[in-house]
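With one protein chain removed, the remaining protein chains of the complex are shown where they sit.
Right after this comes chain A.
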Amino acid sequence: MTDTPLIEAKGLTRHYGSRIGCTDVSFDLFEGEVLAIVGESGSGKSTLLKLLANEIEPTRGTVLYRLRDGAVRDLARLSEPERRLLARTDWGFVRQDARDGLRMGVSAGANVGERLMALGGRHYGRIRGTAADWLGRVEIDGGRIDDTPKTFSGGMRQRLQIARNLVTHPRLVFMDEPTSGLDVSVQARLLDLIRGLVADLGLAVVIVTHDLAVARLLSHRIMVMKDGRVVEAGLTDQVLDDPADAYTQLLVSSVLAA
């Protein structure tokens, strides 16, 4: 652990033509910290996540990232090979739709092993062993290792996505609505799993969600977005229990009590 943040966003702004994707977002994220970004649809959550993960370029602003060797780099200034290497070793990205994050046509084992092979793994037995180990850690039956994700349920696909991302021991994982579209009992198990892995591996996570319960369960800190702006940020329980901003108050009060 160091005092330098893992990721540091400064004045991040992205315009889509004359429309605003998100504007003037700044924050720090330290190793092992979980940050939830909440807000309604169209509030700029996903745009912000893509900016952080370097998948789209910001109109203004920078993202600084501390590499494993301690050097702090501006993501926009990384070369294409550096960027891609970072994305498949030090980062993970769990997509809302598992079909975007998995190779649906190849087996679960190959899905998990792909990053290892991309990094030069050339021993079939070892790659398969690692894949089997990770399937176990995300509670997928080892007997399904040669089945394609097409035959998996929604919850299993999300867990497979997580295994595929964590196999290279990344330090930072982006999650875009990882639990939406799953029924509540499956959601609960997945959240439990994510919480366990985050704690065990000391992952830093940026999770985008519209579900305040997910944010409360997983995150240390929270950012509330509306119309592309951050309207409130702080410790999760503080913001959710004692919201200061009018919009946050509205958001918190719109949750139905079970």
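Definition applied: a residue touches a chain if its C-beta (ideal position, glycine included) is under 8 Å from a C-beta of that chain, and two chains touch if they have at least 3 such contacts; residues count from 1.
Convention: contacts and distances are computed from a predicted model.
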Quick one: find the hidden chain's UniProt protein name among "Nitrite reductase NAD(P)H small subunit", "Alpha-D-ribose 1-methylphosphonate 5-phosphate C-P lyase", "Acyl-CoA dehydrogenase" or "Carrier domain-containing protein". "Alpha-D-ribose 1-methylphosphonate 5-phosphate C-P lyase"
Quick one: which of A:60, A:99, A:123 or A:195 touches the chain that's been left out? A:123
The one of A:103, A:169 or A:195 in touch with the missing chain is A:103
Taking the full complex into account, find the residue in A:80, A:183 or A:200 that is in contact with the omitted chain. A:80
For chain A, which residues touch the unseen chain? 80-81, 84, 103, 106-107, 109-110, 113-115, 117-119, 121-125, 127-128, 145-146
